[in-house]
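Mind having a look at this structure? Questions to follow.
Of the protein chains in this complex, all but one are displayed in their positions.
So, chain A:
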Amino acid sequence: METVTTENSVGKTWGGGNEPMGASYGKLMMWFFIVSDALTFSGFLAAYGFSRFKFIETWPLADEVFTHVPFMHGNPQPMLYVAFMTFILIFSSVTMVLAVDAGHQLKKDKVAVYLFLTIIGGLIFVGSQAWEWKNFIKGEYGAVETKGGSLLQFVDKNGKRVAIESFAATMPEEREQLTRNKGRWFMDEPSIPEYSVAEVQAGFKSHPDLLIRTETVNAEKHKTILTRSESELRLTQATLVVEGANLTRNEYGSKLFADFFFFITGFHGFHVFSGVVINCIIFFNVILGTYEKRKSYEMVEKVGLYWHFVDLVWVFVFTVFYLV
C-alpha cells in the first residue's frame, strides 16, 4: 500500500496500482455500499410518504404518539426523548470523526478512547430505541375499532385523552384465551384485550362527559371530536378493543403507521446494532495494535464512513417520523 501512490502511477492506467477516484479500493466500495443503502432507505421513506399521502386526512399526529420521557410518567412531553436520542447519535458521530482524526496522526491510545466512546453512544441509542418500542407496543390509552376499520379514541370534555381502563365497566362475562394446549389443532389467537367491547360501551354510557375522537384531521390540524350523540351512535359500530400496537392494528390510528414505524426504525436500529458490532471489532484491532503495525488507520476511516451514514439516516428518519 505504501509502495504505490496515485502520484507516481500517472500514465500507467492499466498497469495496476492506479486509484481511479483518488480513494483506496476499500474506501471506494464503502462509498458505493453507502449509495445503495441510502437508496434502500429512501425507498422505505418514500413508501412511508406514499401511504401517508394516501391517508393524509387520517394519519396519526406524531407529537400525540411519541410523548414518553423516562421518570416523567403521565406527563406527556412530545419530542424531548427523541431529541435526546438524536443528540446521542450526533455526538457518537463526533467521537467517531475524532477517532479518525487521531488515526491520521497515528495516536493509538486516542483512537481507542474515541472508538470506545462511539460504541457507548451506539449502545445508548439502541437501548433508547428499545425503550421507545416498548412504550409504542404497550400503548397508553387504548381505542376501539369499528366495523369499517376506522379507529375511535376517547377524550374528556376538554379534549384530553382518556384511557379505556379508567372508565370501562366490569362485567361478569369471561372469555378464555385460546392457547395451543387448549386448541384442537395448532390453534391459538392473539392476546385478548383487557376489556371487551361491551364493557367499553357500558362504561361510556355511564360517563356522560366522555366524547369520541375520530382519526380525521380538521382544518385546525387537530383530530375531530364528535358531539355526545354522534359519539354514542359511532360507538355502536365498535367491533374490537385495541390496546397498544402490533403489525395488524394499533391504537394510534392508521394501521400502516405502526408497520412503517416498526419497519423503518427497526431497519435503522439494526444498522446501528451492526455498526456497534463492527466498531467493537475495530476497537479490539486498535488495542491489539493491528493498525499500528500497518502504519495506517484507514480501517477506522472506512468503518467511520458507515457509522456516519447511520447517523445520516437517523437525521432523515427523525424528520419524517417525528417532525413533519
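Throughout what follows, a residue touches a chain if its C-beta (ideal position, glycine included) is under 8 Å from a C-beta of that chain, and two chains touch if they have at least 3 such contacts; residues count from 1.
By our rule, contacts and distances are computed from a predicted model.
Student: Any idea which of "Branched-chain amino acid ABC transporter substrate-binding protein", "Serine/threonine-protein kinase RsbT", "Sigma-70 family RNA polymerase sigma factor" or "Cytochrome C oxidase subunit IV family protein" UniProt assigns to the chain that's been left out?
Tutor: Matching the unshown chain against "Branched-chain amino acid ABC transporter substrate-binding protein", "Serine/threonine-protein kinase RsbT", "Sigma-70 family RNA polymerase sigma factor" or "Cytochrome C oxidase subunit IV family protein" yields "Cytochrome C oxidase subunit IV family protein".
Student: One chain isn't shown here. Among A:Glu140, A:Glu199, A:Glu251 or A:Glu298, which residue touches it?
Tutor: If we include the chain that is not displayed, A:Glu298 is the one touching it.
Student: If I consider the whole complex, including the chain that's not displayed, which of A:Met29, A:Ala46, A:Met72 or A:Leu288 touches that chain?
Tutor: A:Ala46
Student: Against the chain that's been left off, what residues of chain A make contact? List them.
Tutor: 1, 5-7, 20-24, 28, 31-32, 34-35, 38-39, 42-43, 46-47, 49-58, 63, 78-80, 83, 86-87, 90-91, 93-94, 96-98, 100-101, 104-105, 146-150, 221, 296, 298, 301, 304-305, 308-309, 311-312, 315-316, 318-319, 322-324
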